[in-house]
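Structure in structure tokens, see below.
Every protein chain except one is present and positioned as in the full complex.
All chains are identified by letter, namely A and B, in their written order; residue positions are counted from 1 within each chain.
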Amino acid sequence: MGIVVLLIVLPLVVACILLAVKSDSIRAPIVIGAGIAIAALSIVLAIGNHGGIIHELWQSPGTFKLGGVQIATENAAAGVSVAMTVIGAIMSIAIIVLGIKYKKILAIVLAIIQEAAILWFELSKGYAIEAANTAAKNYLYLDNFSLIMILIIGIIGSGICIYALGYMKDFQRHAAGEKDRRPWFFFLLFLFLAAMVGIVVSNNLIWMFFFWEITTLCSFLLIGFTRTPEAVNNSFRAVILNLIGGCAFVAAIIMMGMHPAIHNFELSNLLDIGTQIKAAGQGGDPVFDTIIGLLAFAGLTKAAQMPFQSWLLGAMVAPTPVSALLHSSTMVKAGVFLIIKLAPCLGISGLFAIGPGFMVIIVGGATFLFASFSALSQSNAKRVLAYSTIANLGLIVACAGVGTAEAVWCAIMLVIFHAVTKSLLFLCVGTAEHRIGSRDIEDMDGLFGRMPRLALFMIVGVSGMFLAPFGMLISKWAAMQAFVDSGVLWALLAVIFGSAVTLFYWTKWLGKLTAIVANRTSIETGVNRTEMAITGLFTAFTLIVAITFPFFSGGMIVPYLGVTFSSVAENVFVALQSSDMIVMMCLVVLVIVLVLLLYGSNRKRVMPLYMAGLNEGDDLTYVGSMQKDVPVTLRNWYFEDLFPEKLMNRIGVIVTSAVLVLVFSYYIYAATALGQYLLSGGAGGGAA
Amino acid sequence: MFVFYGDTISLFQVLSLVLYLVLAPFAGGLIAGIDRKVTARMQGRVGPPIVQPFYDVAKLWKKEPVTVRTGAQDFYVLCCLIFMIIAGSFFFFGFNLLMVIFTLTTASIFLVIAGYSSNSPYAQIGAERELLQMMSYEPMVLLTAVGFFMVNSSFNSATILTSPYLSIQYMPGLFIGLVFVLTIKLRKSPFDLSMSHHAHQELVKGLTTEFSGRTLAQLEISHWYENIMLLGFVFLFFTNGSWLMVIVGIVVVIVVYFVEILIDNVCARMKWQFTLKSAWIITLIFGGGNLFVLYYLRGYLWMASQYQ
Partner (left out) sequence: MAAITKSPWIIHYDGSSCNGCDIEVLACLTPMYDVERFGIINTGNPKHADILLITGAVNAQNIPVVRQIYDQMPSPKIVVAIGVCAANGGVFKECYNIAGGVDRVIPVDVYVHGCAARPESIIDGVVKGLGVLAEKQAALASGETDPDVSGAYLFDPVSYAEKGDIENGDAEGAKDRSEAEEEAAK
């Protein structure tokens, strides 16, 4: 328990210290030291606990020692709960105040609804339910999936914080004359890490909701960090969409309290009931399904799934480390974390069975397809990355929606690979942007000549996103297998067509990076050392994870699935045969060996490019008509006519909204019908 | 028979792998030669000798080694060849079809990157068109693999080969779709967008414009390996473990290739929009439609196998 709580408290303390630190020279060692400490702690935690057992960390009734004093967990938990309620209320007030300042009525209304609902429920029912429940209660827990998330947060997250040191120095230099608000920035970053660890270890959903709200608030403040009108607008869009999810979360909590068969707020309890219902093969309790549906809905908003994708696109206005953090290790990963956790309650029983699983699969699949289509017409590197994140999260969500063990295996694998690779790519783009003054892919023309090391890192990142034998593709492959096995053909078609498009937009970027353009001189020397070190480290991670993933699978994911899907035979946990995985591993090694052995050893005669005999000899200009020198410019295809971004987004939003509306109106109908049935005297059966 | 990470591997698999590695370049080269001969005859010409592709490669191998800029393109083409051979080896060894397709994709990506890396105008346009072609055919190829899985309950080509189900019987739509995209894969008109064996295109030699000598020869050899594997895919439709079907399969492969040559000779090259749209529509209608039918059929098949 100690390390887990330390992982929440340490970033919190560091955040508060950083808030007070004004000077660079003091901030740097603190951030680097804290980052390394957090990473080390999470690794220690993982090494000590990866057996596949669920550890109840904070169980009551029970006691723990704090400074030599025995404290009953019961009292402590009640104290923490009250503190959370108070801090939660303060956070809501903060949003409301900012909403008033910037005249954002929707944000105010949503914040009021959410806070009023949760306050009302807590004070009138919630505490009473907690107190009345004398059975063993688990507030915090730790299982292998939490561990994986902690590793991602602890290593990738703190790596990004260290990277931010150098980046924000440049950022401040670019924004010369403005007030240095870096203490605030780093405060928010570390607060974010603390809240994320909180989310992944909370078993009590009210606690999880508290951390959930912190991430919403942090992302809101980070997106609006620059305080330009655009940033303010986008930050409010983010907070509004996330508050909608927050309201759904609150509704789920309230319904859990009201539901006679649940009557507490424990995630583990919820999952047990869901597993039982599934095992019994019953049609499902519409109220229970609604709870799962609402939680999944909250996850969908946080994971920026369509129709809520716009906030993540808007989040690009923030400094790049924020984007990296939001996209890879925090925020959106909190959304998919919750949905993957719910996976045992998801899944579909028939092709058209309307349930939470159906909703999640369709939303995820449609998001994957249409976000990939939208990415096709983008030349802004950060937008491509954002769409790719949305798409990949869609795939993860769809996998979780399928709800079988092998699909969840893919989802978790995708989470790992995506976190590592996407953080690498964001950091690369951030560094490139500061050096070449543009985040447009077309301006990365021949980056290999200008910033060889950075280009190499970026090439590894881009390849890692879509190319065999790297991780993302292996997970995608497994996902296809899982979709076929469970007969979700629509999702399969979405993945297949989406993947084809993915191939196109990554490769054209890769092509720009690898192009060897004449007369490029290196401008890499001025890059901050911490930036380069972290980017290099993440590159190494990308390769290492691609090589060692069978061990992750065997050592961490399969034991987790063994506990979560205890009724399923162990040999179907992994969609891929282990021989295939070993072969893929060998291919990664082969690629690395080929590059090391053969790349760049040229003993051939070099001749100019063929330009119909009119090359001026420098490969950069040709003799045009009237003997004029015409520079050669090469641009990629963007298919604005076939895959217009706006239209693709609109179709995606319409499809997903329709599904959400359909599913929830079905629930409302079903729940109302059940309520009427109960009222009309059949109450005995309903109270099971 | 020995075991590799839970997979039982038979001598037959090893044998077919070795045969592929050794014979595929010869067979592929011969097919290319026959292709040129047949094309010539269709055009009322005599045409080159059947072994002409071997002469070409032998000549290219001995030409002066030249390249552009840092020679990065030669590295990528070599990688393309290596991955193409690996993909084919996976296929003939009996591995997972999806793995075969993904490795094949990687090989093609190396080729595209080779085109990009030269930063030559012609090569880059060729590379992008190649990429567009990949985007067009990739879904159909993947759907075919899924179809094989649904019929034979396995993605492994070794299992599909010996399974008692005759795949074509259950996946005629997928077969039509695959033959359609095969036209793209074999670089036949109307889809020979990225590089063409016909003279005087607006793209010069497209993707291959900057390649010469051994690099071009390696690319040619990789095409031979690739074509043999693609024809293997077609063959896989006609296996149910009996020798009779092996003969039928070989005949169908020959017919399919002949049809591709015929299409090549009677079609003008179309715009890239046509390639993308037609390939995707065919994929959706024939591939997707067939899969949905199979999905319901699969329950029936499994029940039948239980019954036996």
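Keep this in mind: contacts are C-beta pairs under 8 Å (C-beta built on N, C-alpha and C of every residue); 3 or more make two chains touch, one makes a residue touch a chain.
In this text, all values refer to a predicted model and were calculated from it rather than measured experimentally.
Write down which of A:Gly177, A:Pro260, A:Gly526 or A:Gly613 is the residue touching the left-out chain.
Counting the whole complex, the residue in contact with the absent chain is A:Gly613.
Taking the full complex into account, find the residue in B:Ala58, B:Ile247 or B:Ile285 that is in contact with the omitted chain.
Hidden-chain contact among the options goes to B:Ala58.
Among B:Leu216, B:Leu236 or B:Leu276, which one touches the chain that has been omitted from the display?
Going through B:Leu216, B:Leu236 or B:Leu276 one by one, B:Leu216 is the residue touching the chain not shown.
Write the list of subunit A residues that the hidden chain touches.
Contacting residues on subunit A, toward the hidden partner: 605, 607-608, 610, 612-618, 623, 627.
In terms of residues, what is the contact footprint of the unshown chain on subunit B?
36, 40, 43-49, 52, 55-56, 58-59, 61-66, 197, 199-201, 204-205, 208-213, 216
Keep this in mind: only the chains that are shown with their structure count from here on.
I'd like the Å distance between the centres of subunit A and subunit B, where a centre is the mean of that chain's Cα atoms.
For subunit A versus subunit B, the centre distance works out to 37 Å.
For the complex, give me every residue of subunit B touching subunit A.
4-7, 64-72, 74-76, 78-79, 82, 86, 90, 95-96, 98-99, 102-103, 105-106, 109, 112-113, 115-122, 124, 127-128, 131-132, 134-136, 138-139, 142-143, 146, 149-150, 155, 204, 209-210, 273, 276, 280, 284, 288, 291-292, 295
Quick check: in the complex, which residue numbers of subunit A touch subunit B?
Touching subunit B: residues 446, 467-469, 473, 477, 480-481, 484, 487, 489, 492-493, 496-497, 499-501, 503-504, 507-508, 510-512, 514-518, 576-580, 582-584, 587, 590-591, 594, 598-612, 619, 632, 634, 636-637, 642 of subunit A.
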